[in-house]
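Please see the structure below; I have some questions.
The excerpt is restricted to a subset of chains, each kept in its original location.
Each chain gets a letter, A and B, in the order it is written, and its residues are counted from 1.
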Amino acid sequence: MLSLATEKAEVLIEALPYIQKFAGKTVIIKFGGHAMVNKELEKMVLQDIILMKLVGMNPVIVHGGGPSINTWLKKVGIESNFVNGLRVTDEETMEIVEMVLCGKLNKSLVSSINEMGGKAIGLCGKDGSLIEAEPKKALVKSKNGVEEEVDLGLVGEITKVNPSLIHTLTNEGYIPVISPVGIGSKGESLNINADHAAGALGGSLGAHKLVLLTDVEGIYLGEDKDSLASKLSAQEVNKCIERGVINGGMIPKVESCLKALQWGVKHVHIIDGRRPHSVLLEIFTDEGIGTMVVK
Amino acid sequence: MLSLATEKAEVLIEALPYIQKFAGKTVIIKFGGHAMVNKELEKMVLQDIILMKLVGMNPVIVHGGGPSINTWLKKVGIESNFVNGLRVTDEETMEIVEMVLCGKLNKSLVSSINEMGGKAIGLCGKDGSLIEAEPKKALVKSKNGVEEEVDLGLVGEITKVNPSLIHTLTNEGYIPVISPVGIGSKGESLNINADHAAGALGGSLGAHKLVLLTDVEGIYLGEDKDSLASKLSAQEVNKCIERGVINGGMIPKVESCLKALQWGVKHVHIIDGRRPHSVLLEIFTDEGIGTMVVK
């Protein structure tokens, strides 16, 4: 038992260089709706984030909420239309989206963190006009082959991030938990893609890292497990898309990565949220886990 | 037209002594769910609050949401039991309560304030563990006349207020908008009476005033309109209850006033939220409006 304790001490000591390296750095953690389904895993992610805060980093959480939103839309009998894979969001739908994200999921994450001894505060893009946005149009090919703009309702595209509120709160020791709901020019709520919100916030906060917690292990360059890429440049990612190596549901994911890099985030990581303490493993090991995308 | 402008200037000058008197003072505005139904009136209340902030006071909003909660409970088919007039709150009900308060109403007030040029931030009692609470028991007389404790589910009684987050935000120029949802010792959400939340926050923030926006003109000491009391001491209020002068739905209202005074608020005002700019009239006139209760 004694030797066990010493081993533990050695693990702590091994963390030393990583703590030194990341002291004072901002890390955005995008916590997807799917990743939040397993309460055991959710708890581990939040523990990792509390530890990061305690050892001097500035973690900021952006969460999604797809599965929960779907459940509630069904509960109140709202059916959705999709255009180009994007949900057309009318006012009734937006009301549910906002209630589920800001009222249910956000506050649930906040109280979990507080219960474990952290200091969390839940916000959405409307608070302090954190995320300003405008309605987004989709381009759709009509039957006669002409591209037409189609109204997506209250789906928003980010136009500006006002990060001063986040600086105030992180300096006071809080972990901000942010729902991806933006504020339009008339004060209306707009449904923002959570990956985009995380990237835009990361850029405006000068984040060192954006960690996307997903349900894949990273980007594969081939069929088998060994083809998992540990590091890709933006250029390589683009080539992979062209050659069809990256395809399907992975494409919007990596496009968010590339956007985040453009917005100024230094490193974007796609990691496997299903793995216990994946965030800590990414931060506190040399090799990291998943795939890192850099400029 | 010229003289009209001068008259306006004189009105501004009349406000001078009130601005001087209340500079730096904290004022809690309890904005009831009923008061929020009329959007025109809501806008006026928020304008009043923005003005208060601009001229140097520290307004803090606590809002309710009864009517909207009822609509949503009906929408998803949840029926409520009441004990002693308090809604027994099971987990399913609490989920709706929290989504409506924190997700819908709170963020709606926030974006209205921001749209009119203020800087608002929406919080609930879970953020930064602002309002700690514990489940509340009701005492009910059973059929055989014996008093029994009855479980009210997730109805909470405030045990502690942690106001440092509010100080941080008001110092940075924000107007905090607070939903009356408390955090229990296991991190669970608890449904708090909004009047109580306003009073407890007022006490812990050393508030100069607590303004309760209601749908009555104040406390009447008799049948006719002339009997509206403009100022009552706590002692006088207690006598009025004993003598039955204050009765019915007014009793919980005035009990909240008395509690707030005990918690340390200096003046509690019951004013008529249906009257345009009632908050400003209360603050910026000598006589005030409605009924003021003091120790």
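By definition in this document, a residue touches a chain if its C-beta (ideal position, glycine included) is under 8 Å from a C-beta of that chain, and two chains touch if they have at least 3 such contacts.
What you are looking at is a predicted structure, and each value in this text was computed from that prediction instead of being measured.
Every protein chain here shares one sequence; 2 sit in place, and the complete assembly counts 6 copies in total.
Rule of thumb we're sticking to: only the chains that are shown with their structure count from here on.
Note: centroid distance chain A to chain B, computed from Cα atoms, is 36 Å. By the touch criterion stated above, chain B contacts chain A in their complex at residues 75-76, 95, 98-104, 106-107, 110-112, 114-115, 119-124, 126-129, 164-165, 168-169, 172, 174, 181, 183, 186-189.
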